[in-house]
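One chain of protein is taken out of this complex; the other chains stay put.
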Amino acid sequence: MSDVAAFTAWLGAATIVLADSRRGLAAGLAILAVGAAGIVWSQGEQGGAIVLLAGGVLASALRFTSGPDGWGLMQPGSTPRLLFVVIVAVVALWVALAATSGGSAGFRFAALTTLVLLGGRLLEAADPVVMPTAVAGVALVLGMVSGDGIVPYAVAALVTAGVSAMPVPAARRPRGT
Amino acid sequence: MPPIALLAPIVLPVAAAAVAAASSRLGDQIARIAAASGAWASLGAVAVLWIAVRSTQELSVGPLGFGVGLDLRLDGIAVVFGVIALVPAALLLTLQERGWQESTVALLAIAAVVLAIESGNMILTAVGGCTAATLAVVQFDIEDVRAARPSWASVIIPWIALAWAGVTLQIESGTAVYAAVPVSALTTQIFGLVAIAALLGAGIVPWRGWAVGMWMRPSLRVASVTAATLLPLSLYLLVRAYELGNGLFPQSWLNLVLAAWGVLVALGSAIRAQAAPSRAEYMAETVQGLAGFALMSIAIGTAVGLFAGLILLGSAALVTAALPLLPDRRGPAALLVAAAAAGIPPGLAFGGRVLGLADAFETGNAFGLVAVAGAATWLVVAAAAARSVGLPAGRRRQASDALALVAAVLGVMVLASGPAVAALASLATDAIAGVMALPIGGLAADPFSIITVSTRLPAAALFGPLLLLGAAAVALSKPGPTTTAAQSRAPLFTVPGIAVLTAMRERLRSLKVPQQYRSLFDPAAMEAVAAGGRPVLWLASLVALAVAVTR
Partner (left out) sequence: MEPELAVALPAVGAACATAFKPRPRLAFASAAALGVAGVVAVILSRADLTSDQLGIPLTLSPASRAILLAAAAALAILVALPPPRADRSNLLRWGLGGLAGMTAMAAAPSLGLGVIVLLLLLVLQASGTGHRVYANRFRAPALAVVLLALAIALAAMQGPSLLTRLIVVCLVAGLAAALGVLPYMHEFDPDEPTAVSPIPWLAFVGPVLAVVVVGRAEAMVEGAEDAFGALLIGLGLMNIVVATLATWRTSSDAAAWRYSFIADWGLALCGLGLVVPDGVGAALLVFYSILLGRLPLYLWSRQSLREKATTERPINFIVAAALAGSAPFAGFPARILLLRAATSLYWPLALVLALSFLLWLPGSLRLGRTIGAPTGRQLIGVAVALALSVAFGLFPRPLLGLAGL
């Protein structure tokens, strides 16, 4: 199960990297939440998984309500981002399977790939909607990697939702790639 | 006397500073009275503490938090240096007019100097010295922010060096307390740091450093207080080094190097003095010249040498107090002060120089050469003093007749107290015995003669008649109005190579990156890159850090 969850988490993070509008970003966040919750579930923390999923879904819903309209997936000029998504996945897969041990390989892959993808998105983005989405994703992953007992998951879920609920200023300049 | 009383010489000037600051609205006069009272009270407290017990007193309040305790220790040598620093400072704060801000900061600086001298450990001495140096810079800027002053870095370096020496002592021997450091802990490296602190703390350098430059400021209020306090404090460190090394420096060649440095300082000062274009510039060199001779004497490493150094420091203290009180015009006051500083017999400076040079000759070996160089330097000093009489004033500064009279009295005190040098030696014997072994028979058998290695110098018998002759000459002379106009005079001699060195120094200072290469290093562009929040730079840094750590 953790392998599927890890792939889902990567897919969610990849969607956040490749999307520029609210629907795409919300979908990415929701998929990431499902993946992260799956990883946590596979570690035997069912309660934590549910809380994390709830937080992620709530954050996704909140993101869905604000930002530029549409999906904005893989818009012209996003080829470097696509390459980035693929390369990170390949490298993270190698690290998770061949270079490291401890915990499940899915956990290792999910943690590495999502953090690097979201970090890259944060460094590259200029849109005021993209930034909190990526940060909300990081909060989810942080909950996933550091959760121990229901409270840390709940805190991560709350922060994820809270970040998405924060008002963001309108974009001042055209989106960069 | 309860040990807590050791805080009095420090606390009293601080309290007076508080009064001076609080009385700012009442005018500067109240602050001036507070300043004078604070300085004299500190001096009085030192005297009372010593006279009451006449032995070392210690106070340990407890750890301060940075590895040292508030350890105070008033022994004989601390009393001597305390008096040498406080007498001119108190005189100057009494006689000079200064604003409440200057008075307040000057009092705090005096308290810091007393703390450094009373401190029982090296790190606390560094704290006191650094505070005094910082407050000196603040005073300079309060007095005249446009005038040249010592660079802050140059007065801070010595105290950082001393702090480093202190912490190294702590690491190597477990303590930096003067009385507890094992003799073997004073290594050449640690001593090197102490020597740097001693030499740079008062700007005792052969070239024209800040210690000379500050005397060229339009006002001499701060320069005089700074010289009065920082010069003895700096040389005090070398005396404490003797205590740490049980009367010796870690290597005997260190004595020779420091003694030679002292002569070089005096020689450099004398060379500049004999070429000075004005009397102000000549006077600026007098204290430095005395400091050079004092260093030479202290560095010899004998009790007589140390005593000679103390005598010269005492002379420098009185000259320092007199210099800012002198008027521009030619007159007996300027003549007396110049004569006192130049070491005209039978003055105190004369006695100190004679004892120091004699001790260097007696020590023998390379110290003999140092003594020869010292004697030659003294001749140049005397010639420069004679030449200075007819020089133009060089400064537009007014000083009242009353102040000129005080300066003259101070000059007379230096000139007339030569015969008392043996009496002073008997007073200082206990203090010197605290840091190094005395010769067999002590330093002074009686208040009239001093015992050196090879002979007994009958100071009173030799200097007394000279004093009487001098007094008779003054009494028989008929001072009249100055008839010759001040005029520029050529230097007595020029040192070959000085002009070349000066030109090279100027060229070095004026070196600039050629225009066509300036674009290679553009600080503004670099700042724009570093502070621009650029992810590319961050990623590159991350890669660099990873490479650095994982290679």
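The letters A and B name the chains in turn, as written, and every chain counts its residues from 1.
Here is the rule we go by: a contact is a pair of C-beta atoms (placed from the backbone, for glycine too) under 8 Å apart; a residue touches a chain by one contact, two chains touch by 3 or more.
Only a predicted model underlies this, so the values are computations on that prediction, with no experimental measurement involved.
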{"item": "Sole contact to the chain not displayed, among B:26, B:171, B:469 or B:503", "value": "B:171"}
{"item": "Listed residues B:161, B:212, B:290 or B:385, member touching the removed chain", "value": "B:161"}
{"item": "Per the touch definition above, residue among B:6, B:41, B:78 or B:130 touching the missing chain", "value": "B:130"}
{"item": "Where the missing chain touches chain A, by residue", "value": "99-103, 107-108, 111-112, 115-116, 118-119, 122-123, 125-128, 130-132, 134-135, 138-139, 141-143, 145-152, 155-156, 159, 162-163, 166-169, 172-173"}
{"item": "Residues from chain B at the interface with the omitted partner, ascending", "value": "63-67, 101, 105, 112, 123, 126-131, 134, 137-138, 141-142, 145, 152-153, 156-157, 159-161, 163-164, 166-168, 170-171, 523-524, 527, 530-533, 535, 537-538, 541-542, 545-546, 548-550"}
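Rule of thumb we're sticking to: only the chains that are shown with their structure count from here on.
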{"item": "Residue ranges of chain B touching chain A (in the complex, touch as defined)", "value": "535, 538-539"}
{"item": "Residues on chain A engaged by chain B in the complex (per definition of touch)", "value": "123-124"}
